[in-house]
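Only one protein chain is missing from this complex, and each of the others stays in its spot.
Right after this comes chain A.
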Amino acid sequence: MKIVILGCGRVGATLANMMDRAGHQVSVIDYSSEAFQRLDPDFKGETILGNGVDEDILIRAGIKEADAFAAVTNGDNRNIMASQIAKEIFHVKKVVCRIYDPIRERTYHELGLETFCPTTIGAQMLAEVLLSEPTAAKAARQDEKQ
């Protein structure tokens, strides 16, 4: 699969490395060249320096031939705009957009964008852990039984 990833932060770089190792054709866009240092030394994909809401940069990254696009910069609005360009202008089949702000995430989800909100998901997971029985207590009780 040809995948374009916007944002080479921790998430973007990890995703790019994973997809590259899985044998996909990956292009990563970031406006800072230092960000590309997060990629594996043997990363075989392409790195493109530039602004991800600029159509020319997206074209250089191969958005026209892309099967999938993920927007994971640290700016919600940048991700939203780039994802909409990928979807509406370049008709990329699979577009995923990370949005930290839960309200914004809901709005764009309703608008038909495939969105992902780390804030809600992270908080939910933390809540589950907090409300579950502490592992130490569980172990102690099991000891009593024996």
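The rule we apply is simple: a residue touches a chain if its C-beta (ideal position, glycine included) is under 8 Å from a C-beta of that chain, and two chains touch if they have at least 3 such contacts; residues count from 1.
Convention: contacts and distances are computed from a predicted model.
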What protein name does the UniProt record of the undisplayed chain give, "Helix-turn-helix transcriptional regulator", "Tricorn protease-like protein", "ABC transporter ATP-binding protein" or "Trk system potassium uptake protein TrkA"?
"Trk system potassium uptake protein TrkA"
Among the options A:4, A:53 or A:117, which residue touches the chain absent from this view?
A:53
Just one of A:5, A:80, A:95 or A:117 touches the chain that is missing; which is it?
A:80
Residues of chain A touching the missing chain are 53-56, 75-78, 80-82, 84-85, 88-89, 101, 103-104, 107, 110-111
